[in-house]
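The complex is shown incomplete by one protein chain, all other protein chains being positioned as in the whole.
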Amino acid sequence: MTGFPEIILAAILATDLILVSASRLLHCIRIVAIQGFLLGILPLVLWQWDESLPHAELLVVSAVNIAVKCFLLPYLLRRTMHSANVKRELEPLVGYSISLLILLCGMVCAFIFGSNLPVTNFSVSPLVSPVAFTTMGAGILMIVGRRKAITQVIGFLVFENGIGIFGAGMMLQYGLIVELGILLDVFVLVFIMGIAVFRISREFDHIDSDRLNRLGDFPAEVTPRTGDDK
Amino acid sequence: MSQSQSVWIICFLLSLVLCPLFPAVINRTKAFFAGRHGPRYLQVYYDIFKLLRKGSVYSRTATDVLRLAPMAVLGALLTAALLFPFGMTESPLAFCGDFILFFYLLGLARVMLVLGALDTGSSFEGMGSSREMQFSAFAEAVIFCILAFLVLLTGRLHLTGVLNGFDVGAWIVSGTSMLFVAGAFFLVMLTEACRVPFDDPETHLELTMIHEAMILDYGGPDLGIILYSSYLKLWMLASFFVMLVLPVSSGDILSNVLAYFSGMMLTAVGIGVLESIMARFRFLKIPQLLIGAFCIALAGIILMLVFDGGVQ
Amino acid sequence: MTQGSFLFADFPIIAALILLPLLAGLMAFCARGRHRLVRFTLLLGAVTHTLLTGMLFFAGKDQDPIYKVTSQWLAFDDVGGIFLALTSLLFLAVAIHTVFWLPPEEKVSSRHDPSGAPLMRDHTFSACLLAFLSMMTLVLASRNFGLLWVAVEATTLASAPLICFHKGAHSLEAMWKYLLICSVGIALALFGTLLLTLAAQNLPSSSLGMDSLSFHMERLHPGWFKAAFIFILAGYGTKMGLAPFHTWLPDAHSEAPGTVSALLSGSLLNCSFVAIYRFLNLSPSALRPFCDGLMLVLGLISLAVAAFFIIRQTDYKRMLAYSSVEHMGIAAIFLGLGMGSEPLAILHLCGHSFIKVALFLVAGNILMAYGTRSISEVGGMLGTVPRNTVLWLIGLMLIGGMPPSPLFVTEFLLVSSAPLWLGVTVLVLLFAVFCGMVSGFLKMAMGKGGVLKTTDFSARQAERLWFIPALLLLTALLAGSYLLFSYELMNFWMKS
Partner (left out) sequence: MKLLYAANLLFMCGGFLALWTRRENFLAGLAGCLGVLSGCICLLVPVAGIFFGSAGPVSSKMLPFSFDLLSAIFLLPVVMVAIPAALFSPCYLKGHDTNGKGGVYWFFFNMTLASMTLVTLTPNPLFFLVAWEMMGLMSFALVAFEYKSAETMRAARTYLYACHAGAAFLILLIVLLDGDPLTGIMGLTVFFLGLAGFGLKIGLFPLHVWLPEAHPAAPAPVSALMSGAMLNLGFYGLMRLVIQPSGPLEVYGWCFLTLGAIGALGGILFAAGQDNLKRLLAYSSIENMGVIALGLGLGFLGGADDDVIIASLGFSGAILHLFNHAVLKGGLFLCAGSVYKAADTLRMDRLGGLLKRMPWTGTLFTLFSLSISALPPFNGFLGEFLIYLAAFTGIVTATGPMFAASLFCILVLALTGGIAAGVFVKAVSAVFLGEPRSPEAADAKSEKPGMVIPIGIFAILCLAIALWSPAICQNASPLIRYFTDLPPEDINSQLITISGYLNKIGILSCAALVLFGLAALFRAFLSRGREERTEGTWDCGYAAPDARMEYTGSAFVQPTVDFFSFLLHSVKRVRKPEKLFPEEASLEVETPDGAGRFLWDPLFRLTGKISDKVRILQSGYLHLYILVMIVALILMLVWGFAFHPETSVPGTSEDNGYLEVQTAQAGGDRS
């Protein structure tokens, strides 16, 4: 239970907790950057160095990973934040302490069950799947429990990171092309979302996505009752 | 052509001639009860002839329906009369199911009269005819119930058979149900012929009339024809009743005929008595009365089914 | 049709199919301002795509060893081929419609509300359309589940900007929801893909290639695969619009312009259907009943939800969107029935695509004419825009499954092949859907005309755009009657 991987995973766990309880947008973005960095180096750390050098694919992937998740996306987010001059506070739907508690109990469950998951034969460290699930949970929590549109982007990124952690921790390879494709997708997604957030802030002069509820069928307009008889 | 059929012709002609006497007898009876002297028996004939010789006045609103209605009524009733076995005889034209035709012809007569009445666009006649149509709808149900009973009793399917198909034995065996049915038919007969307690032919208040209201706009020959046909209708219904209550079927035809005509007289007197001791019902009561009649007839059928209508 | 059996693996053509639209899109994007050129490029992209599709089919199904490697990544099997042809034809139709629709749309929308939100610039629009096309092609072509995921996500990205063609608050909101919900869903699918690799760990060749996987299908780890399938179903089901993952669909379809919603509902949903279909075919026989049951349940839920949302719906484009949900549900039920009813599902989807594209185009025309999407404000269309109304009503009959609609055939077969309780349920729900749609459509078509006159500019413009929908509906009609009569006569000759 001592070794690089565990330390990093623990760090990721910590980032999750901080993220959920962070009240400032900039904090969140920084934390996401850090998480991205950790995620990027995770495969390298998990690699059994004693056997041989990791082959190029692994290196490339993690390099790009770090580049995108640690630098590009946070940069984009920060730019969006400034251009859409978002207020710094998060205005959560679910209070920080509450969400922290939720995440904690989620984490506990994740540890209890994630540790006896039948993945020991692939996974290097027993910590992987708990951490991964916790991170995904944190992501969902950010999406559902925060008001601002931009925090939902962050939440999505965290969710993505969780999946990434799971994949990396299990040493699962999609293959180079797919990895790069996924990264590209995520990048473009965040890019478009950034634009969207910018325009939302211009249209609605706020980016609280819980006030983006003009569309929808409820409550249904009352049509004249003669309408649908028979 | 059998003997009985030739006798039928005689009876038929006799009925056509004598039917005005029926109301005359009724009137005499009522007059007697009222302590008056009353009109002569032949007065009815005089009236009709007088009317026939008059000119006629029509409403401006009216169309040819008003003019044609009386003839249609008369024609329908005469056709119906062709089917009727007057005096326990056999009508030569009888065929299976002719009683349906018979009563529907009466219905045709009624409908033509109503159309003629409505043609004038007078509200009183509308009133009368609407009542007439409602009551007759119920009356028809009762009549067909009674017919069903008779068919069940006799097992024959034509008017002749139905009315001659049973004799006093039927009254002895299944008296109760016969009684019920006869009572029901008596009520229906009064309704159809517009007599007290359903309608008062002598009333002078248009609001309370039925039949009289419908013929308000007729005068002269038309009125005569209509009066005559109403007498004919009354006569036929009454003879139906008579053949129901005293099914004399002694072998010799002459006695049958005599029994029949005397029976008619008795019926007329009976009606007269009834009319002079009773007053007209409220119109609202009449449907209930008819439904009562319907129930009686149905009870008759059920009794007949359960234990041959006897009163064990 | 087993996976990887016959493949259209002609790599150059496939690459061209995917790349040329992208190039055209780039061209269109660069040619900003020159409207003619932009539209020409759009048409060019569509036509070349169709031609290439034709070439692909004529190139034939070969197992040329050269393409062995590439067909690990890109190739069309039968299903992919069918949907490729469908997509490319429909895209061609929509592109032609778009070319004639853009100019009047610009004029009319400025008339409807002069101070209203500006329109998207047409070069961006065409570029996104073309990118969308190429991404859909990629989805259909990819033989690797990772690549499949990338492609599906890419379709979301390419189509998202199209939704806010009218740059307004509502369309922005719709786009936001579309982006977020689909991305979350797709992220689930990504996790599912991971679990699939996990399930495939103890396979000799642990890769996400469809062929190898389907070759070793039976040796997949059942527990992991089940989890993977559930996640995949949730993920791609979101994209396919299966309830309860459909929530983005009505907003996006109602806010996007008619042409875009036509493409979304006519092609995109089919692509995600293909994705799910591939996973379903991967399921080992021990798991097959479970997967089928899952599909069945989701399908029924979608049908019910669609029915309840269509009844007393007040917005005709939302109504169409929900009817898409309904038909996706029916397709899912077909898959769930299993045992050789997959072809029926594909048939159903093809018919649905044709009709629904036509309907959405007509809806776009009506929107152009009346400038409102609420049913109660549109009225007396028979008097004002007769052509569109006739198409509208014909489309209603076809989508409602009245003979001779292809959907009638498939729905009849569904009822006859399903167990009785299922058949009855489906019939009841279909009847409810039909009632809802009929009441809405008739309210629009009949009654006293609204504010609109026949002589209004917008009405005249809308009347001009009748050709493409009519063509599509006619095709559906002919195909349906052909199916119907061939099927019936077959039965008859069987019997006699």
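As written, the chains take the letters A, B and C, and residue 1 is the first residue of each chain.
We adopt the following convention: a residue touches a chain if its C-beta (ideal position, glycine included) is under 8 Å from a C-beta of that chain, and two chains touch if they have at least 3 such contacts.
Note that the structure is predicted; figures quoted are calculated from it, not measured.
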Visible chains that the absent chain touches, using the contact criterion stated earlier: A, B, C
Residue among C:Gly146, C:Pro257 or C:Gly400 touching the omitted chain: C:Gly400
Touch criterion as defined above, residue of C:Leu7, C:Leu208 or C:Leu233 at the omitted chain: C:Leu233
Full-complex contact with the absent chain, from A:Leu44, A:Leu58, A:Leu73 or A:Ala110: A:Ala110
Residues of chain C in contact with the chain not shown: 176-177, 180-181, 184-185, 188, 221-224, 226-227, 230-231, 233-234, 238, 244-245, 247-248, 250, 286-287, 290, 294, 305, 307-309, 311-312, 380, 382-383, 397, 400, 402-404, 412, 415-416, 423-424, 427-428, 430-432, 434-435, 438-439, 442-443, 445-449, 484, 487-489, 491-492, 496
Touching residues (missing chain, whole complex) on chain A: 93-94, 98-99, 102-103, 105-107, 109-110, 112-114, 116-118, 129, 133-134, 136-138, 140-141, 143-145, 152, 209-210, 212-220, 225-226, 228-230
Residue ranges of chain B at the interface with the undisplayed chain: 52-63, 65, 68, 70-72, 74-76, 78-79, 82-83, 93, 95-98, 100-101, 104-105, 107-108, 110-111, 114-115, 118-127, 129-131, 133-134, 136-141, 143-145, 147-148, 151-152, 155-157, 206, 216-217, 220-222, 225, 283, 287, 301, 305
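Going forward, only the chains that are shown with their structure count from here on.
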Arrangement of touching chains [line / ring / star / complete / other]: other
Per-chain CA centroid nearest to the all-protein CA mean: C
Far-end chain from chain C, centres as C-alpha averages: B
Distance from the mean Cα position of chain C to that of chain B, given in whole angstrom: 79
Separation of chain A from chain B, taking each centre as the mean of its C-alpha atoms, in whole Å: 99
Distance between the centres, which are taken as Cα means, of chain C and chain A, whole angstrom: 30
Contact footprint of chain C on chain A as seen in their complex: 118-119, 121-122, 136, 143, 149, 152, 156, 159-160, 163, 166-167, 170, 172, 174-175, 177-178, 181-182, 184-185, 188-189, 192-193, 196, 199-200, 203-204, 209, 212, 214-217, 220-221, 223, 227-228
Residue numbers on chain C that touch chain A, as the complex places them: 73, 144, 146-147, 149-150, 153-154, 156-157, 160-161, 167-170, 172-177, 179-180, 183-184, 187, 190-191, 193-194, 197-198, 201, 207-208, 223, 250-251, 254-255, 309, 311-314, 318, 376, 435-436, 439, 443
